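Note that one protein chain of the assembly has been removed; the remaining protein chains are unaltered in position.
Chain naming follows the written order as A and B, and within any one chain the residues start at number 1.
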Amino acid sequence: MRRATWVTGALATLLAALWLRLDPRDLLAAKPDLLWDFITAAPRPALVDEATGEIFLPPLVLEAAWATVTFAAAGMGLAVLVAAPLTVLASTRFSGGGWTCTAVRTLIAGMRSVHELLWAILFLAAIGLTQASAVIAIAIPFAGTLAKVFSELLDEAPVEAANALQAGGASELQSLVFAVIPQAMPDLASYGLYRFECALRSSAVLGFFGFPTLGYALSSSADSAHFHELWTYLYALFLLVWIADRWSWAVRRRLVRA
Amino acid sequence: MTLDALYRERPRDWFLRGSALFAFGLVLLSLAVGDYALSDMWSPRAMRNLSRFLGEIQPTWTLAWWVETVPLVAVTNTVALAVAATGLATGAGAVLSLAAARTMATPEPWLPAGKPPSMIARRGWDIVVGSARFTLTVLRAIPEYVWAFLLVALLGTGAWPAVLALALHNAGILGKLFAETVEDVDSAAPRALRGLGGTRLQVFSGAVLPTVMNRWLLYVFVRWETCIREATVVGLLGVVSLGWFIGDARSRTHYDEMVALIGVGALLILAGDAMSIWLRAKLRNR
Partner (left out) sequence: MSPAFALREVGVRYPGAEALRDVSLEFGAGEVIGLVGPSGSGKTTLLRLLNGSLRPSTGTVEAEGESIGDLTGRQLRDLRSRVGFVHQQYDLVPNLRVSQNVLLGRLGKTGWIGGLRAMFWPERAAVEQVHEALKRVGIGDKIFQRTDTLSGGEQQRVAIARALHQQPVALLADEPVASVDPGRAREVVGLLVELAAERGVTLVISLHDLPLARTLPRLVGLRAGSVVFDRASAELDDDAFRDLYA
């Protein structure tokens, strides 16, 4: 059955490629001059802006990076706050199943089904360019995903310790809170960290829509073909994500170890 | 030892505590110091915008209007994008994972050689692993949207930038996950095959692949779900997926169309999720 799945997948890929009329020769017909300029600018990122040559870039880069981080952190913070009650309600163990559980799960699926960029566009159209809308645009789908994964983790965590506490007189909810949640904590934290990395990337991309994160700088540099500047910001983005990745790995390693 | 002494000596992970404090502090700082006021959302201007917006999305509720407005080709394109990108990413990720998995990319995988491998051989393989891992990291670090943006700038609009953008980013993710599973594989079976004189490729297909296949399939499914979301959105850059139509409606300020299309995108994702759950359940029961 599994082999059949892989084969089906390969066939589907082929079909999709044909449907989209993907022709490998199209790749070669790309604009070689642009490509060459872009690649050769890589080892020499700009330290001053390319338009006037007067503005020193690093402070601007740091500003954009800081904006990226704060938008992501604020979005995640809000997401965790919203996800907490949703997690409890969506977990069959904690809420006992039933129609509240199903209703919350549907709500979560709905929250997740719209991409954060699309939420941002909705808010931009509905309310205008306020920076709060970026944070909320990240928070809504991320809260949904956190709630879904967290509730699944809680439902699958071992329950023996909770049963033992109940044998000592604790109520079911008490035993779940004080035995299941601590046991699931390493997995919860680990997934939360992964989501934060994703939030950083989403935050950067929101810049393409006018928010002051790294994406904004990327798009304006590229639009004016200032490739050296572009590389400066690309390096900054890469560095940011890489640092977050290393930190998250270090934390996760310690969570698992005794 | 006295209780107080024991308490002072208790094991504490300073890195974890520091990290938790840092994370908490960062979140508070970001919420407080950010250059926005949530009160902006209730300002008179915002409320006027909102009421106008709600008025504008009214016409979405007639069926005929829906049938006219929603381009089916956009939906199929989005799905095709996601499928093609996932397929390419899986292939590329698998290949890269072989070079990135330390248990495979060494002079003597799984079995110590008769004589110790030469410095050159070991350094050579170190470089292979290092470059493979670095490549994967770079691919992963750049968001799909940024890849797409760069590729559209370099290749023009069309299906390729979108497919490549999604494929590159996900190859980075899948490559890393695949490599980790390969490294975690139990060494008994590969060791046996290697002892019988199998080449790297034979050992992989005979002993490693069967074990990791299920895990890999699970990872591919999860990435496929994400790819549909990203494929929708990448259209905003000028590729013929749902996102293009959303962006188009937005620029014409036909917000009713825009909301309807976003709704269609949401339905698509929900359908994709449901199908993924169904498929995974079927596979689990076999």
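Quick notes
Following the convention adopted for this analysis, a contact is a pair of C-beta atoms (placed from the backbone, for glycine too) under 8 Å apart; a residue touches a chain by one contact, two chains touch by 3 or more.
None of these values were measured; they are calculated from a predicted model.
Which of A:L62, A:A103 or A:M185 touches the hidden chain is settled by the complete complex: it is A:M185. The residue touching the chain not shown here, chosen from A:L34, A:A84, A:A161 or A:A225, is A:A161. Between the chain not shown and the residues A:T87, A:S151 or A:S175, the one that touches is A:S175.
The missing chain lies against chain B, touching residues 1, 3, 6-7, 9-11.
For chain A, the residues touching the chain absent from view are 160-161, 163-171, 174-175, 177-179, 182-183, 185-186, 258.
Keep this in mind: only the chains that are shown with their structure count from here on.
With centres defined as mean CA coordinates, chain B is found 9 Å away from chain A.
Within the complex, the chain A residues that touch chain B are 1-2, 5-6, 9-10, 12-17, 19-22, 26-27, 30-31, 34-35, 38, 69-74, 76-78, 109-110, 112-115, 117-118, 121-122, 125-128, 130-133, 135, 201-202, 204-205, 208, 212, 215, 218-219, 222, 234, 237-238, 241-242, 245, 247, 250-251, 254-255. By the touch criterion given at the top, residues 13, 15-16, 19, 23, 26-31, 33-38, 40-41, 45-46, 49-50, 53-54, 76-77, 79-84, 86-88, 90, 137-138, 140-143, 145-146, 149-150, 153-156, 158-160, 163, 213-214, 217, 220, 229-230, 232-233, 236, 246, 250, 255, 258-259, 262, 265-267, 269-270, 273, 279, 283, 286 of chain B touch chain A in their complex.
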